[in-house]
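Working notes, structure below.
Omission of a single protein chain aside, the complex is shown with its protein chains in their original locations.
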Amino acid sequence: MTELPGSRHSAFQVLSGMLSLPAGARVGIGPGLAALVLVAIVVASICAPLYVPHDPLAMDAMARLRPPSSEHLLGTDPYGRDIFSRVMTGGRVSLLIGVGAAIVSVTVGLAIGLVAGFFRTVDGIVMRIMDSLMAIPAILLAIALVALNGPSLGSVIIAITVPEVPRVVRLVRSVVLSAREEPYVEAAIALGSSMPKILLQHLMPNTLAPLIVQGTYICASAILIEAILSFLGAGVSTEIPTWGNIMAEGRSYFQIKPGLIFWPGLLLSLCILCINLLGDTARDLLDPRMKKREG
Amino acid sequence: MKFKSRDLSAARRILKIRDLRVGLSGRPDAEPVLDGIDLDIHAGETHCLVGESGSGKSVTSLATMGLLPKDALEVQGGQIDLEGFEITSATPQQMRRLRAQRIAMIFQEPMTALNPVLRVGEQIEEVLAMHTDLSQSDAKARTLDIMEQVHLPDVDRIYAAFPHQLSGGQRQRIMIAMALVLDPDLLIADEPTTALDVTTQLQILKLIEEMQERHGTAVLFITHDMGVVAEIADTVSVMQKGRIVERAPIRTLLTAPKEEYTRKLLTAVPNLAPRAGRAAPDAAAVLRVEGLEMTYGGGWFRTAGGVRAAQDVTFDIAPGRTLGIVGESGSGKSTVARCIMRLIDPTGGEVVVAGTEIAQMSRRQLGPHRKHFQIVFQDPYRSLNPRWTVARSLCEGPINFGTPKAEAMARAAELLELVELPRDAMTRYPHQFSGGQRQRIAIARAVAMQPDLLVADEAVSALDVSVQAQVLGLLEDVQKRFGIAMLFITHDLRVAAQICDDVVVMQKGRVVEQGAATDVLTNPRHSYTRSLIEAAPGRNWDFANFRALGGAQAEQGTTA
Partner (left out) sequence: MIAYILKRLLATIPVLLIVAIFVFLLLRLTPGDPAAILAGDAATPAQLERIRDRLGLNDPLHVQFFTWFGQMLQGDLGTSLISNTDVVDMVAARLGPTINIALMTIVISVLLAVPMGVIAAWRHRTWIDVAVMSFSVLGFSVPVFVIGYILIQIFAIELRWVPVQGYAAPTDGVGAFFSRAILPSLTLATIYIALIARMTRASMLEVLGEDYVRTARAKGVRENVVLFRHALRNAAVPILTIIGTGFALLISGVVVTESVFNIPGIGRLTVDAILARDYPVIQAMILLTAGIYVMVNLVVDVSYSFFDPRIRY
């Protein structure tokens, strides 16, 4: 074998940018493209009621499982509902769950993590509880929570949040633990700064960059878990079209009507892909190891 | 002081570097990192490359090894000629065969330079496996032999040890054994003793010299330490900003440097001869430490087990005076500083600052007293919050103690002037300053509290020698102006000699000797203090005045 090549080609740079391989501060067109696609999906989903040709809930017994036509762009489902209208509307709830779960888990995790990272007395107990929560597979915990609390939007968000919180707590705690060893924190102690002040002004800002990254990953995984919950029959009520619900209903028909799984699956995957790519880009840009110590 | 004065011009020329230029990869227009380096090394010669950080010393050595980090740096011109073989145009396979056989290298940090998951014996043997056809038993015999040559004790046990089970000095001996096992023509040593304690450093320097004499190896020795240079060099090349500004035989360079930059470097090296002690003031001590004790761990019953990082430490400091604690790594000197600052809670003893006992106070009780004692840390890159402006850092303490913001800001601006930084520094962030400037800001931050005691924990150890001199000057200036008592923690006897009135020598958590700096450093009573002083490289040379230190010491022999 030979030495590592230091190859650089412009086509490669474009690709590596798209996949957001760590490349210093350089951001290729990839993340830009991902952001563009994501914005398009988000806007299309939010504005769906303004342009979809059919009521996504209107059933039509005479028009079941129609092939794509000018009237039904992607055909109709087993209840005669317009698939295009349902898929575009379905994004709204899926995205709402993703963003909601990300915000709730980051907020709750930040609060618990800061306390656990700084006060040794509570640290042991809190971390044992977090370890225990992490030992339960996320999907299992989430379906159990939804099964017990009912298929409302709120309970789905909580069900997705509960397994994510321990991961955020661990992240925040590890950042706080390493930051509190920094000489500038010790200097602040020597300067007589109070514990809450050190916690909020010196330590918390260190957690923001990794939390933004973690938040994007949680958002992506929440959308994914919502789909899986719906698929297993433990998601939001089937009257609300979500990507997951549409795919769940397509299960029994996937040999005759693969579009029921394919189209929402495509949009959902594209959406998650873009969020993950943006998360990777953010991580590479915010990772302190990538920054040079310049004098 | 004895210098090397061999004439090696007749010896075989091993390495010839001509007009070597190295720049950022893919950016030929950017400012070069190395700009036209010329270098010759003969068999048996020790050629020292000295310069401050960023001068290009290490880049020169990596370029010679063909180990430049490819996505960052590349050779953009010139030749590196190893007895007729051109390194800059060698293929990776050619380079691979060359390494260890013709050129070998040892690095600064023996802990990270050895693979932590492989036994050290295997790591030496691997060189033989890659480059020779020796049978496994022959290779092992040869490995054990070279390990004995580098004076490792109990080679059979160490052969099977992992790097973390060895001391720093032993690890560096392993590195040297690994580099020399195939008897290369050229050994590149990149700051090989910088991470080591001074007594270990001396042993390693002797070892390199011994091995060099035995095998006639040419040595390219990279260092920032003029003391080390004085001990070992035949020839010295002084580097600055990617160029070699001066080259001369060692005696010529130290007695009659031609270039302004060389003179500046040499004048900044502190003397090992302590300065005259200042008259002790009559005032009561600002800091009184009595029977201080710090034991880590030890379970529920602190009496048994645990690491005794400091025990029975007693001293005091009067206003306007400086007391230094010196010792090697693990001596407990920083533990004492951190106990006094109450960054850790001492397990016993008394610390009285400005008349108040603080060692046993609760954190809450301690709050109001914190303004009396402040600290400056070693690492200028981590001691300021990178997200805060300089002004905010400077005002943090005074605002905590009730100073109105406007007043604190005005005072911060005055302090910046005092530490010789421009006024517009207030609104800038730490990353916009150099290491020395950041250390000035850290000093200003401590002084803003108008403390009675300033603790400097290795405060100049991370700085280049010329910057070090300036910061030491600033500390003394501040001390004079405000009459602050200073506790100065350092591993560097030269620095201690320059700034301290009194010295405490610590070893393994205990004070072995203490007294006036002039007494302790010129007439050490304890054998450990003596060994520390004797191990200080170039200790008989007065670098700043380009001559030997006066008195009887100059007649003593050196390691050279």
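Note that the chains take the letters A and B in the order they are written out, and that residue 1 is the start of every chain.
Here, a contact is a pair of C-beta atoms (placed from the backbone, for glycine too) under 8 Å apart; a residue touches a chain by one contact, two chains touch by 3 or more.
Bear in mind that the values here come from a model prediction, so they are computed numbers and not experimental data.
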item	value
Candidate in contact with the missing chain, chosen from B:D38, B:D81 or B:E126	B:E126
Which residue of A:L114, A:I261 or A:L285 touches the chain not shown here	A:I261
Hidden partner chain, residues of chain B it touches	65, 67, 71, 95-101, 104-105, 107, 109, 112-118, 126-127, 130-131, 162, 164, 175, 178
Contact footprint on chain A, counting only the chain that is left out	1-5, 7-8, 12, 15-16, 19, 21-23, 128-129, 131-141, 143-145, 147-149, 220, 224, 227-228, 231-234, 247, 254-255, 258, 261, 265, 268-270, 272-273, 276-277, 280
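Everything below uses one rule, namely that only the chains that are shown with their structure count from here on.
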item	value
Rounded Å distance, chain A centre to chain B centre (Cα mean)	47
Of all residues in chain B, those that touch chain A in their complex	25-26, 70-71, 74, 92-93, 95, 341, 343, 367-368, 370-371, 373-375, 377-379, 381-385, 387, 393, 396-397, 400-401, 431, 433-435, 442, 445, 449
In the complex, chain A residues that touch chain B	2-6, 8, 182-184, 186-194, 197, 202, 205, 293-295
